[in-house]
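In what follows, a structure is listed as structure tokens, so that the remarks can point back to it.
Note that one protein chain of the assembly has been removed; the remaining protein chains are unaltered in position.
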Amino acid sequence: MKTFKMGGVHPEENKISNDAAIEIMPVGKQMVVLMNQHLGAPATPVVQKGDKVKVGQLIGEAQAFMCANVHSPVSGTVLKIDTCKDAFGISKPAVYINVEGDEWMESIDRTPDIKRECTLEPKEIVAKLKEMGIVGLGGATFPAHIKYSIPEGKKAEYLIINAAECEPYLTSDYRVMMEHAEEICIGISILRRALGVPNAYVGIESNKPQAIKHMQETARQFEGIVIEPLKVKYPQGAEKQLINAITGRKVPSGKLPIDVGCVVSNIGTTFAVYEAIQKNKPLIENILTVTGKELPSQHNYKVRIGTTYNEIISHSIGQLPETTGKVISGGTMMGKAVVNLDAPTVKGNASVLVIGEKEARRAPETNCIRCGKCMHACPMGLEPYLFSALVRTGKTEEAKEHNILDCIECGCCFFSCPANKPLLDEIRLGKNRVRAMMAAKK
Amino acid sequence: MTNDILIAVIVLGVLGILFAVVLYIVAQKFKVLEDPLIDEVAEVLPGANCGGCGKAGCRAFAEACVKQGNMDGLRCAPGGNAVMAKVAELLGCSVEQGEPQVAVVRCNPSCKGANRRSNYDGLQSCAFQNTLYTGESGCPFGCLGCGDCVEACQFDAIHIDPSTGIPVVDANKCTACGACAKACPRRVIEIRNKGRKERRVFVSCVNKEKGAVARKSCDNACIGCGKCEKVCPVSAISINDNLSYIDFTKCIACRKCVVECPTHAIHDVGFPAPAKKAEAPAEAPQEPIKVNITVGEKVEIPANN
Partner (left out) sequence: MNLLNVSGSPHVHSDESTKQIMWRVNLALVPALLVAICFFGVNALLVSLVSVVSCVLFQWLIEKFILKQPTTIWDGSAIVTGLLLAFNVPATASMLWIVAIGALVAIGIGKMSFGGLGKNPFNPALVGRVFLLISFPVQMTTWPTVGKWFPTQLMTDANSGATPLGIIKEGVMNGQSISSLNLPSLSEIFLGHIGGSMGEISALAILIGAIYLLCKKIISWHIPVTFIGSAFIFSGILWLINPETYLDPLTTILTGGIMLGACFMATDMVTSPMAKSGQLIFGLGCGLLTIIIRNWGSYPEGVSFAILIMNSVTPLLNRWCKPKRFAC
């Protein structure tokens, strides 16, 4: 079975919401749509107060290069254009919409029929991805049209679909594979067409045997889709590690996957690509897992973007249990702790994960015993203990020389540290300092 | 026997001469010509290497002074006027007398204690916490309380008050070097003039959110209402981005704004205790005590005396 070679850990998988079929979350009374739901500059609102909007109508236009369109997830009247605090309490530009009915744009094909043929040229596909505001749904929310515009002089040889879902708890990708395998395969074929690569490789961790089987059966009907079962090891789904596992190639420090002829896309994105290209449906919905050991029930939802965390919680489980210690958007290894539950969800949110009080607390930090576990766990072959010391003593230059910027922030070092040192916190701080230093030098 | 002694003496002597020659040649070849004035200037500087002047250390500051030949734009805050005069004398130039300054923490001490909305459980570093979220208080502009400023201070002049979680500056020890202001990721700390008789008035808030939002973050936030601006007799106050700022070069410390501020965001320091007829002392707001609670939480009602 394929895997990356170096480091890695195996956290408890906790895929307890595996068997919960995707439900549709009803739309609330008011929706707040943030204008920067993606990596890069915020979109510019193109509606005004009092405007009537339909589901799927463009409300935020990408004007900068690194930006993505934002569409209305509901139909109704624009209440105001203001700021809204996101899940971390930071104010972001947002469009408030009063929900009235559920009227969709006429261009969107809402029939359940599956449309297989795609005759668009690669350039047209990329243009449509841009129009539909598609971003990578693996976590980084990188605008898709930039990813699929291959720079001059470079050539894509591999299309790799990340369905590893190596994060504990998350099951949204699994559910999408089980319920929409055919659409995914069409989406993959479209991306293959856009890149002009012969084969697409879908990497799935072997703790999802049903998904592997189902995908293999479906992929047989399509040309050039290879399903690759992967060893269960975190971070199997990290871009560089996945490329290494499937192709054996290694993305050098500071380079992008395209530099070794690879393009990596998340499996959720391929579903969004199918809907955008074949059904003209912009990215207005997330597949989202609501899970946690403390919760009375486990769910997977299709949620309109802009639904608040509180709405999701009250619809799915009523209210948070008394013992809640942490609410995380994403998995336990790389997810972000949410503090403002009134915040709207954004593109790329994969879960509302509730962790109990006991598990949420970090154990007190003790002295480093130089066991080297962090170093052996690091999938990039770095020395986290050294970064910790360098950051604490303010030796930014030296941290840079030891390639602190290569860190992919997977968290294996902190996970495996017996002294509970906040290694990744320190590394992130160090990376910020190194970047600031480099910016100052320029 | 005498031969042995002789040989030893000769060998050692020759070796000594040889090394001396080598050392001399090397010393000549790698000689660095340096203005002796730099040493003299470095001598009169405090030597704390605080970096407040923007240079790497005291010696770098001295080098910059000598290279430039005058004192324009260069100032050693910890040394103050006395040291600057000495440096100017060495350089043979004049120097402007600067007002004595002090670091001021522009975040309201009541804020964090009352409005704690989350529990930060990571690395004790403001710079890192700032990249994660708003901080425990929920105010995206306020003090995070991890003590990056305390760590930056070379003079032991700033400490976190354990009851409020917000740093307090010891004005006697503070040299206004600015290290804390630079270390603060939210720019909460400002270097301001000490003021006449050490009396100073400042807006103790840096929240730039709109009034209602700011008020939600903190009871004592500046809401940018502009009342202070109107009442100021010397137009030292300006409002930008929903935030009031008092220009310390213009302020006459009349304290009219302190009384006017509806959220008690303007603080006065160094004034004698309020006289009997003082209308509204800033220290003791006579308003109902507010406690943020959630359902199911045990609450102790503070005794109202």
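We call the chains A and B, going by the order they appear; numbering starts again at 1 in every chain.
The rule is simple: a residue touches a chain if its C-beta (ideal position, glycine included) is under 8 Å from a C-beta of that chain, and two chains touch if they have at least 3 such contacts.
Given the structure is predicted, the values throughout are model-derived calculations rather than measurements.
A.B. asks: Check the options A:A62, A:L320, A:A399 or A:V434 and report the residue that touches the missing chain.
C.D. replies: Hidden-chain contact among the options goes to A:L320.
A.B. asks: Of the residues in chain A, which ones touch the absent chain?
C.D. replies: Residues touching the hidden chain, for chain A, are 6, 9, 11-12, 168, 240, 244, 250-253, 320, 322, 324-328, 330, 332-339, 355, 357, 359-363, 366-373, 375-376, 378-383, 385, 403, 406, 409, 411, 414-420, 422, 424-425, 428.
A.B. asks: Which chain B residues touch the hidden chain?
C.D. replies: Against the missing chain, chain B presents residues 116-123, 128, 132-133, 294-297.
Methods note: only the chains that are shown with their structure count from here on.
A.B. asks: In whole angstrom, what separates the CA-based centres of chain A and chain B?
C.D. replies: 40
A.B. asks: For a test of understanding, state which residues of chain A touch chain B in their complex under the given definition.
C.D. replies: Spelled out, the residues of chain A in touch with chain B are 83, 85, 88-91, 322, 336-337, 339, 360-362, 422, 425-426, 428-429, 432-433.
A.B. asks: Note which residues of chain B are touching chain A in the complex, please.
C.D. replies: It is residues 117-118, 121-123, 125, 127-128, 131-135, 138, 140, 209-210, 213, 296 of chain B that touch chain A.
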